[in-house]
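One chain of protein is taken out of this complex; the other chains stay put.
Our next item is subunit A:
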Amino acid sequence: MDLDEIDRQLLLSLSEDATLSAGALGRQLGLSQPATWRRIKRLHDSGIIAGRRLDLDREKLGFGVTVFLGIKLATKGRVSLDDFERAVSAIPEVQTVEHVLGMYDYRLRVTARDISDFERVLRRRVMTLPGVGNVEANVLLSEERRPGPLAE
């Protein structure tokens, strides 16, 4: 689907604040409420807007540590990939699992209350996963989401 300038502006605004109403967005862009609503609906229907994300302050909720793990599997083969993916996805502290190509096979985002809680997750849950080989950990210090190529 091709986006025009107004679609891009809508997408940009909604990716900052998804709770904005069609009326409020329309006023910003000089568009009627129904016309804005139709455009937003089209962005949803075409799958360009994949959903909403709740922006929570992790630290205030007691999740002080986020660690990214790079995991290399020791044994490969389709069965072991399936087993690994199923088991790793079942760990509640593992927020994202990405299958990647490069020096690692999987990239995990793990959230924990503090470093000792992270150690528990790492030792009891991650290191015991089927097929796990080399594991590299990097502690997240800051993160910033960018608007991406919408403002061109």
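Here is the rule we go by: contacts are C-beta pairs under 8 Å (C-beta built on N, C-alpha and C of every residue); 3 or more make two chains touch, one makes a residue touch a chain; residues count from 1.
Everything below uses one rule, namely that contacts and distances are computed from a predicted model.
Selecting from "Tryptophan synthase alpha chain", "Osmoprotectant ABC transporter substrate-binding protein", "AsnC family transcriptional regulator" or "Putative dehydrogenase", the unshown chain of this assembly corresponds to "AsnC family transcriptional regulator" (UniProt protein name). One of A:S32, A:T75 or A:Q95 touches the chain omitted from the figure, and that residue is A:Q95. The chain that is not drawn here is touched, among residues A:R27, A:K41 or A:R58, by A:R58. Within the complete assembly, residues 1, 3, 11, 14-19, 46-58, 60-61, 63, 68, 70, 85, 88-89, 92-104, 106-107, 111, 136-146, 148-152 of subunit A touch the chain that is not shown.
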